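Only one protein chain is missing; all other protein chains are in place.
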Amino acid sequence: MQHSIKQDTLVGLFIAVGIAALFFMAMQISNLSTFTKEDSYTISAAFENSGGLKIKSPVVVGGVRIGRVIAITLDQTKFQSIVTMKIESQYNKLPEDTTASIFTAGLLGEQYVSLDPGGLEDLLINNSVIDITQSAIVLEEIIGQFLFKSAETKE
Amino acid sequence: MSLNNTIVSVQNLTFSRGNRKIFDDISLDIQQGKVTAIMGPSGTGKTTLLKIIGGQLSPASGSVFVNGQNVHQLSRKNLYTLRKRMGMLFQSGALLTDMNVYDNVAFPLREHTDLNESMIRTLVLMKLQAVGLRGARELMPNELSGGMARRIALARAIALDPMMIMYDEPFTGQDPISMAALVQLIKTLNTTLNLTSIIVSHDVKDTAAIADYIYIISHGKIVGHGSPEEIENSKSEWVQQFMHGKADGPVHFHYPAPTYIDDLLAFDKN
Partner (left out) sequence: MIDLLTQLGKKTRYSFAKLGRSSFFLQQLLMGITDVLVRPQLLSKQLYSVGVLSFFLITISGLFVGMVLGLQGYYILSNFGADEALGVMVATSLVRELGPVVAALLFAGRAGSALTAEIGLMKATEQLSGMEMMAIDPIKRIVTPRFLAGFISLPLLTALFSSVGVLGGHLIGVSLLGVDEGSYWSQMQASLDVYDDILNGVIKSIVFGFVISWIALFEGYDAIPTSEGVSCATTRTVVNSAFAILGLDFILTALMFGDI
């Protein structure tokens, strides 16, 4: 079989470009570059109600995304929702009295965890637990309360 | 090998395609070193017979022995080993269209041997010289005439120095010159390489000229066999019709059908 050098070169080029594209997808399109196990740390917070929060929901401080939710579990004794979050290690200056709240982006948007830094010197480290939390606002509850109140005032 | 140098022995072979019996209990022997012709009208399954001998098709009953081995009971591996010693020349030549003449002839050598390129080159040129087409080695198959393609295919078939070659209709559609070249080639190769040749053909004159022994097949049966002289002088009406090309005789001009009148009126009856 005479296989030409040109053909081999083109095949080589094709394979190289194809693998480069796979690499591009992993690094540039997805979050592989921003998330690897080594440069992040994990904190958790207990909420009365974690609402529509999901795994992979963003964790933000002042609107900047610093991490994401990696697990949501139920504490069977207090019946609280334990939300575990992975925070990028470059954001390692969060004070220990940081508060965590669950907000909704827009009226119907995705829910996310917002961290509000406090003023203490001590910092949150790996496996720290945030004590002060504010649960998700569930729309039905608010509407229910509103209707109840307006009914009360009428009487 | 049996006593009388039989290289291929077909015994009580029956083969059907659908409901049509192509071969009905036929037996024939092919002698080593001879040119044996199998003749018969088109559509009598002559090519099928070659495919059965080559082990590509399996018969309904009966057996085929090549060089003492029962072809259809061999394991795949042994069948392939046997096939290396059987060359087959297809009607179309069956050259691989994506490589040139040289690579086509080199193909079986490269697939089956570990010879280095210079050895392969020598062998390929020898085989091409034998068929007189050494100068055409750079051509692609689509640049060859039908006769040339067949000769190249022949060079490829003898590349592995087989013990026998099966020719499937080697003379069909050839002009007189390439026909003469092929006839001569088959004869020379048979003597110089000490081959056994099986020619399947319906071309009476040229085949009879080079054959040592002839079998004539019709309707799944062997209707006559013998040396060319014996066949020529055969008393069988059938053999006479075939050898002398008469339009009607034991072989009818019409394909089996209901009677003509019934057939024409059949539409109204429905």
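First chain written, first letter: the chains are A and B, and each begins at residue 1.
Criterion: a residue touches a chain if its C-beta (ideal position, glycine included) is under 8 Å from a C-beta of that chain, and two chains touch if they have at least 3 such contacts.
Only a predicted model underlies this, so the values are computations on that prediction, with no experimental measurement involved.
Among A:Leu10, A:Ala71, A:Leu120 or A:Leu147, the one in contact with the hidden chain is A:Leu10. If you put the hidden chain back, the residue from B:Thr97, B:Ser118, B:Thr192 or B:Thr259 that touches it is B:Thr97. Listed by residue number, the positions of chain B touching the unshown chain are 51, 54, 56, 80-84, 86-88, 90-92, 94-97, 107-108, 111-112, 153, 156, 160. Against the chain not shown here, chain A presents residues 1, 3, 7-8, 10-11, 13-15, 17-19, 21-22, 24-26, 28-34, 56, 58, 65.
Here, only the chains that are shown with their structure count from here on.
Chain A and chain B, compared by their mean Cα positions, are separated by 76 Å.
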